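All protein chains of the complex are present and in place, except for one that has been dropped.
Right after this comes chain A.
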Amino acid sequence: MDEEPERAKRWEGGYERTWEVLKEDESGSLRASVEEILYQAKRKRVMETHGQVRLGMMRHLYVVIDCSRSMEDQDLKPNRLSSTLKVLHPPPTFSTSKGVGIITTKNKRAEKLTELAGNPKKHVAALRKAVDTVCAGEPSLYNALSLAVHTLKHMPGHTSREVLIVLSSLTTCDPSNIYELIKTLKSLKVRVSVIGLSAEVRVCTVLTRETGGFYHVILDESHFKELLMLHVKPPPASASSECSLIRMGFPQHCVASLSDQDAKPSFSMSQLDGDSPGLSLSGYFCPQCHAKYTELPVECKVCGLTLVSAPHLARSFHHLFPLQAFTESPVEQHTDRSCQGCQGRLKDRSVFSCPSCFSSFCMDCDLFIHDSLHCCPCCIHGPSVS
């Protein structure tokens, strides 16, 4: 074990003079300095663009939700379980994922709530029903991980295999040695990340360090949401994952009108899962076998072809071409006092300028552009676009 991380955790070591970081404002509140710390962390995240590193764009991700007794704790309103389910819904578009699945763990066992699927509708429905589950017993990290690995080890090599655990309990009840399982995970290249709801637990630190994931403990609900967003970004691909061209189909949406004589209503393949809308005239037809589906993305049950639509792939483009961070400068240097994005007055301490077109933006616009828009509004006025 290294000595370095140990020293930071010693009570005297990591906690020297922490009061100097916090500063009170005129009314005595610490909110400004806490917000400043969180804001700096956000800026750091924007700054560290991966550049030319290959990203693992196709991901298979299992989300493990702890349903043990500690989830009934009311430090997150109304209780931890409802808060977790609220943060997960609407499911953040793990848009680059081929599939997301949900596993719950309680009573020393683990249970698969939904299988790996690209379409979020099933997960949303399952999460909505999960609000009523009774939280009891203790979680089992070993069982949850082995259940996830059972499916993930069959996934093809070019996809990334990930597990995200939301753990609120400080204990885990495992049938056998978890360090052996960690070795297995490492050899299968499964990346495990943990979001802790109560406190740092040593076994999670080792787990995430060995497999190459992240371990964070939340401060409050908004921090929880931010940590979740951290996992939406695709992680750098490991060097040994193969790069290959995957065959995919792009079906057309055919709508037959009621007045067309040849139009025949038909069942879609989603009937096989039991939640069918019945007979319908319109749908997506697989280009290879002409099986009908109502929604995309889906894997064709008849011929195995993955069916997607072009916007699904377009959703992930902003990860491949990330927007550069804007340069910060004090507001006095700028004579024009209005923000080029929202036309409002520049009233913050600093102004953000795009390095390519040098237009200035206010802080709100800067955050909005980097979180949601992913393109500079003034740069895209130029006709030359990659």
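We adopt the following convention: a residue touches a chain if its C-beta (ideal position, glycine included) is under 8 Å from a C-beta of that chain, and two chains touch if they have at least 3 such contacts; residues count from 1.
The rule we apply is simple: contacts and distances are computed from a predicted model.
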{"item": "Protein name as given in UniProt for the chain not displayed, \"Kv channel-interacting protein 4\", \"G protein subunit beta 5\", \"Guanine nucleotide-binding protein subunit gamma-1-like\" or \"General transcription factor IIH subunit 3\"", "value": "\"General transcription factor IIH subunit 3\""}
{"item": "Touching the absent chain when the full complex is considered, from A:S309, A:Q324 or A:S350", "value": "A:S309"}
{"item": "Contacting the left-out chain in the complete assembly, out of A:L188, A:L230 or A:C375", "value": "A:C375"}
{"item": "Among A:A126, A:I246, A:L279 or A:V302, the residue in touch with the chain that has been omitted", "value": "A:I246"}
{"item": "Touching residues (missing chain, whole complex) on chain A", "value": "54-55, 57-58, 158-159, 237, 243-253, 255, 287-288, 305, 309-311, 313-318, 320-321, 338-339, 341-345, 362, 364-365, 368-369, 372-375, 377-378, 380-386"}
